[in-house]
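Each chain you see keeps its place in the complex, though not every chain is here.
Should a chain be cited, it is by its letter among A, B, C and D, assigned in written order, with residues numbered from 1 in that chain.
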Amino acid sequence: MATRQTHMLGRILIAPSVLLLFIWMIVPLVMTIYFSVLHYDLLNPGVHDFIGFENYYYFLTDPAFLASLKNTLVLVGSVLIITVVLGTLVALLMDQPVIGRNFVRLMVIAPFFVMPTVSALVWKNLLMHPVSGFFAWIATSLGFRPIDWFAQAPLFSIILIVAWQWLPFATLILLTALQSLDEEQKEAAEMDGAHAFSTFFYITLPHLARPITVVILIETIFLLSVFAEIFVTTGGGPGLQTTNIAFLIYSQALIQYDVGGASAGGLVAVVIANIVAIILVRLVGKNLET
Amino acid sequence: QTTLTIATVNNGDMVRMQGLTDDFTKKNPDINVKWVTLEENVLRQRVTTDIATKGGQFDVLTIGTYEIPIWAKQSWLVPLDKLPADYDVNDILPKIRAAVSYKDTLYAAPFYGESSMTMYRKDLFEKAGLTMPEQPTWDFIFDAAKKITDKSTETYGICLRGKAGWGENMAFLTAMSNSYGARWFDEKWQPQFNTPEWKATLTDYVKVMKEAGPPGASSNGFNENLALFDAGKCGIWIDATVAASFISDPKQSKVADKVGFAPAPTKGLGKTAAWLWAWNLAIPAGSKKVDAAEKFIAWATSKDYLKLVADKEGWANVPPGTRTSLYNNPEYQKAAPFAAQTLQAINSADPDHPTVKPVPYTGVQYAAIPEFQGIGTTVGQQFSAALSGSKSVDAALEAAQASTEREMKRSGYPK
Amino acid sequence: MGSIQLQDVRKSFGNIDVIPGASLKIEDGEFVVFVGPSGCGKSTLLRLIAGLEDVTGGHILIDGVDVVDTPPAKRGLSMVFQSYALYPHMSVRGNIAFGLKMARMPKAEIDRKVNEAAGVLNLTSYLERKPRELSGGQRQRVAIGRAIVREPKAFLFDEPLSNLDAALRVNMRLEIARLQKELGTTAVYVTHDQVEAMTMADRIVVLHAGRIEQFGSPLELYERPANLFVAGFIGSPRMNFVEGPDAERLGARTIGVRPEHITVSRSGDGWKGMVSVAEHLGSDTFLYVEVPGIGTLTVRTPGELGLREGDTAVLTPDPARIHRFDANGQAIAS
Amino acid sequence: MARKRTTTRIVVSTVSAWVVGFIFFFPILWMILTSFKTELDAFSIPPKFLFFHWTTENYATVQERSNYVHHALNSVILAGGSTLIALLIAVPAAYAMAFSPTKRTRGTLMWMLSTKMMPPVGVLVPIYLLFRDFNLLDSRIGLIAVLCLGNLPIVIWMLFTYFKEIPKDILEAARMDGATIGKEMVYILMPMAVPGIASTLLLNVILAWNEAFWTLNLTTSTAAPLTVFIASYSSPEGLFWAKLSAASTLAIAPILIIGWFSQKQLVRGLTFGAVK
C-alpha cells in the first residue's frame, strides 16, 4: 500500500495543514524573535531599542526561572502520570458492561467541560478552602484537622486540580482506542490461558501504546502552559512554590507588559517544550509508528 | 448613530450602571452602548494591550487610579476638560480628584472611590471585653485579634489579605507599611526592603496571622476574606471600604447587624494604613467617538446618576466615594452607616505623600510606575511565602529586595 | 484426560437458531473432525466448546465436569482460529510463546519449544517478524504454532490448513496427527478438505444447519452414509443420485453411486449419455455425462482416457456399491 | 464476544463505574447545586446538600445582566466552526500520515505539535498587531482561524491514532473497487472511524469552547463567546459563588448536550470480522 502514488498523494493531502500551520507558526515566531531582542515595554511603546540578548539574560537569570522550571516539570510529570494511569483504569472500567453507561461516561468526561478559571475557583473556594470548603468539612466531621491545601501543599493542590481537568481527556481517548481492540485477540489470549491481568498487560496495553503516547504528548503541550489555575488559586505563591514557566511569562507579558522579556521567555519556553518533547519521543515515540 | 463600546469591571456598581443604560440612551437616542464586562485582571490586561497597540476596540475604558498617571503621561488618554458645567468637577472629593488627574488635568472621571478601614465584630469585642478606640493602633488590633480568636469555634481574630499579587496582599501590606513608616523606594529609587520598617511590618503581619488568622490565609484575597467575614469566622478585617456595604447586607452576611467600623490602624507615626483607590472612566486617545464618550462619562459619573440609582435601588446602593455632595446628603448618611468612616478614610489617604518619609512616586498602596505591577507581584509572592511559613521573614525580605533591585536596574532607574 | 461431551447444546444469535441442539461424546484422546457446508455451525460449535460463546441451552462436559460456567482460560484447551487472531504487536516468536509464558514455563524451555515448533512449521526464518510481514499461509502456521506448543486437554482446530499449499498441507497434516497421537490429546478439527477429514479423523461429525447428521468413522461414512445429505457431502466429486424407475427397481426412492464406482465404456450395457465436460487432473479425469431422463452423472476415471467432450459414453455402476435411500432420504440397510 | 457477563460482574462494574463517575462529577454537581443557593448558603458550613432554600434568583440575575444567548451562539459558532474546519483539513493529513507514512511522518507530526509550544501570552502582542492590521479584532472569522489553527495539530494527532487502528486491507479493497481517494475517505475511512472522529470532535469542541486566552483577548463584544461571559462573573468584589456557578452551569449546558449526543457515536469500532 505504500506506493509512489500514495506518497505523492500523501504529500498533497498533508500540504494544506502543513502550509497553514507553517504560516501560523512562522509569522508570530519571526515577530517574537524580533521583539525578543528589543527593549519593548508595552507601557512605553515609543522606545524600541535593540538590546541584544539582554532579555534572555534577564529571563534566564531571574531567580524565579529555575524554581519555575522545576515546578513546571513536576507539574507536567505528575499530571501525566496521574492522568495516564487513572485514565487507563477508568477507560477500562467504562468499557465494561455498565448499567447507564452513557450517563456515567458523561459524568466522567464532564470535568473537561468546565473552563479552567471556573474549575480553579470552584476547587479553591468550594472544595479546598480550609475553613469553608467541602474537604475541610469532611476532615472536621471525621475528627481530623482540615488540610490547608494552598499553604501546605500548594503545588500538589494545583496538580490535583489540573489532573482532575485533564483526566477526562486521557480517559476519552483511551476509551475510544479500547473500542477498536479486536475482540478475537482477547479471545485468543484467553485460549492461551491468560487471565484478566495478563490480558491487560500483554494485549490491551500494547494496543493502547499509541493512544497513550498521543495522550502524553498532547497533554504535555497543554500542561506546559497551565496558568489560569495558578493565577486564580495561588498567584504563583507562596513564594515561588507554584510559579511555573507559563506563569512567569504571563507575568512578564501581562503584569509587567514587558513584551521583549515575554518574547524571550516564550522562546525559552519553546526550547524547553522541545527538549521535553524530544525526551518523550525518545521514551515513547516508537509507538507512533506501525 | 454611534455605538460606544465600554469596557468595565464586573463589580456591583458597574453592573448596576449597565442595567441603567436605558436612561442614558433615552437621553441620547443617537448613541448605542455595548458593554464588555470583565473580571478585574482580565479587564486590565485587555484594556492595556488594546490601548498600547492602538487596537481601538474600546471607546470608554474603566481604569484604576494606578493607570491614570502612567497612561496620561503617554498621552494615551483624552483629557476631560470639556465636561459640561453642571457636571460640577469641584464636587469630586479632592483626594480622588488628585488621583484621577495628571499635571492638574482631569484624565478620567471617578465612578466610585474607596479607601480601607477596620471592620470588626461588635459582639465578639463585647464578649472579650474590648472597645474599639476612635483611632485603633496596630498594637491594639494585634492584641484584640489574639483575644477574640477561638479556633475551636472557627472564630479567627483577624483576616487579612495573603494571596500573592500587587493588587492583593501587596495592596494591604504596602498600606500597612506606610503606617509603619516604610516605603518602597527612597528618593534615588533604591528599594527599601532591607529597612527595619519593612521588617517590622512583615514580622508583625506574619506573627498576628499565625496566631489569630484563619488557615489558608496565604491564598486569601478580598473575596475569600469577605466570605469568611460574612460567615462569621472573622473578628477583625482590614480591607477596602466597599466591603462595608457587603458585610452589612443581611442577604449576604450572617453578621450584618453585628459589624462595627473604625479607621485603618496606625502605628502612631502620623500615617494610617488607609489606601486610596477609585475606578474611573476614561477615553482612549485616538478614539473617533470622543464626543459621545464624553457624554456617557458625564452621565455615568454625574450627581444625577447618583440620584438615579438612589431612586431605583435605594441610597445604600449608590456608588460611593466620589462626591462631596453625596456625603453631605442626609438620606445617604442614614442609609449607609459606614459613610462617615469611608469619607474619613478617603480623606486621610494621600497619594502624593503616602508614607512618613518622602518618596519619588505617587500612590498609596502602589507606586505609580509601569514596573510596579511586576515587582509588586514578585514581592507579593515572597511575602505570601513568609505568611505560609515556607520562608522566613528575613529571607522573604531579602529575596524581595534582590528581585526589586534587579528589576529597577533593568528598567533603568533612577531615570 | 480430555473427553468432551455435548448434551443437547443449543445456540442462537438473536432469533437465529444456529445450533438447534447437538449431543455428542468425544472420547479422551480421540481425533474428531467436524465437516459440513459453509455456515452450518462448525466454528460456532468449536467456540462453544472453547467457552468463547455462551450456550443458549444444554451442557458441555469436559472430563465429566460441566464447564458452561468456566471461563475459556480455565478450560485448558488450545485453539487455532479460523481468522488466525494473531497478536499484531508481538513477533512470531512472541505469538507462539505467549501461551507458554502464561503457563509460567521457564524461559529456556519456552525457547526450546518455540524453536521446535517453528522448525516443524517451516517458520524458523520468520521468528522475529511481525504478523503483518507474513504471507497468509505463514500467518496461518503461526496460529497453528500457538496452539500446538502447549499441552492442553484438547486441541480445537478451525480450518487450520486452508491457506497452505498441498505439499505443506500433507506435511502439516501428518505432523498434527503425529503430535496428537504422541501426546494422546483429544482433538476437534474443522475442515473442508475431504482428504484431511478422511485421513486424520478417528471419527467424523457431519453437520448440517447446526444438526449432527452422522457421527462415525471415515470409512463408515463413506461406505454407509446414513442419509442423502451425508452421502452427498462425503466424497469428492460427490455421489450421483438417480431417482425414478432405476431406483424403484431396487426398492428405493433414490439411489446413489459414487463417481469412482462407475465404469465407463464406449458401448455396452448401462446408462447411455453424452460427455458434456471432461476435467483432466492428470492423475484422473472427471467426466460429466448427460444421461437423458436422469441428468448429469459424474464419473471419475483413472488417468487420461480417450473420451472427449461430445463423445457418447456408457456408464455401468458397480452393483455392490449402490446406496439406497427412502422417501425421507434415510439410507435403507442392504 | 457473545458471552453474557455474570450478574455479579455487571453489578460490580456498574457500582464502581457509578462511584468513579460520581467522584469525578462531584465538583460539577456541587457547582450546579450551588447555583441554586443563595450566596449565603453557598458558603455555609456544614455544607447544605439538598435541604437549602432553592432559588433560581442567580439565573435570573445572570439572564438580566448579560446576553447569554448571544455569547452561547458565538461559542457554538466558534467551537463548531473551528473544529469542523480543522477536521476538514486534518482528515486528509491524518489519512496520509496513517496510511502512507514516510520517514518524515513522525517528524512532521512532532513539528505540528510544536506549533503549540509557544505559550499564547508570548505571542499575544504580535498576534494582536496582526489582527489589528487585518481588521480582524472582534471578528468571528479571525477567532475561528486562530482556534482552528490552534486545534489543528491536536485534531490531526488524534485522528492519526484512530486511523492507524483501521486495517489497511479494507482501504485497499475500496481502492480496488474503484473508489477515488475522496470516496475512500468518505465511504470507508470515516464511517469506520466514527468513534474516533466523534471523540476528536467532542474533545476539540470542548478545547475551543474553553479556550480562554485568545477568545478573551481578541474579542470585545460582537464575537465574544461564553468565556467572556464567564469573565464577567469570576471574582468581582463581593460574594459571587452562586452567581458564578449559575453562569458556569449555563456555560457548560450546551456542551453537555453535545457530549450526550456524541456518546452515542462512541460505540465499539466495527473492524471485527472484516479481515483475518
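What we mean here is this: a residue touches a chain if its C-beta (ideal position, glycine included) is under 8 Å from a C-beta of that chain, and two chains touch if they have at least 3 such contacts.
Every value quoted in this text rests on a predicted model; they were computed, and no experiment measured them.
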| item | value |
| --- | --- |
| Subunit counts for every protein chain kind in the full complex | A x1, B x1, C x2, D x1 |
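Keep in mind that, in the parts below, only the chains that are shown with their structure count from here on.
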| item | value |
| --- | --- |
| Graph distance between chain B and chain C, where chains that touch are linked | 2 |
| Intercentroid distance (Cα basis), chain C paired with chain A, Å | 57 |
| Distance from the mean Cα position of chain D to that of chain C, given in whole angstrom | 54 |
| Per-residue multi-chain contacts in chain C, two or more chains | 51-52, 83 |
| Sequence positions of chain B contacting 2 or more other chains | 45, 49, 53, 154, 227, 231 |
| Touching pairs among all chains present in the structure | A-B, A-C, A-D, B-D, C-D |
| List of chain D residues in touch with chain A within their complex | 1, 5, 9-10, 13-14, 16-18, 20-22, 24-25, 27-28, 30-31, 34, 42-47, 89-90, 92-93, 95-97, 99-102, 105-106, 108-110, 112-127, 129-130, 149, 152-154, 156-158, 160-162, 164-166, 168, 171-172, 181, 195-196, 198-199, 202-203, 206, 209-210, 212, 227, 230-231, 234-235, 241, 244-245, 248, 251-252, 255-256, 259-260, 263-264, 266-269, 271-272 |
| Interface residues, chain B side, partner chain A - complex | 41, 45, 48-49, 52-53, 70, 74, 154, 163-166, 168, 214-219, 224, 227-228, 231, 233, 370-371, 373-374, 377-378, 380-382, 384-391, 396, 399, 402-403, 406, 410-411 |
| Residue ranges of chain A touching chain C (in the complex, touch as defined) | 182, 184-185, 187-195, 198, 202-203, 206-207, 209, 290 |
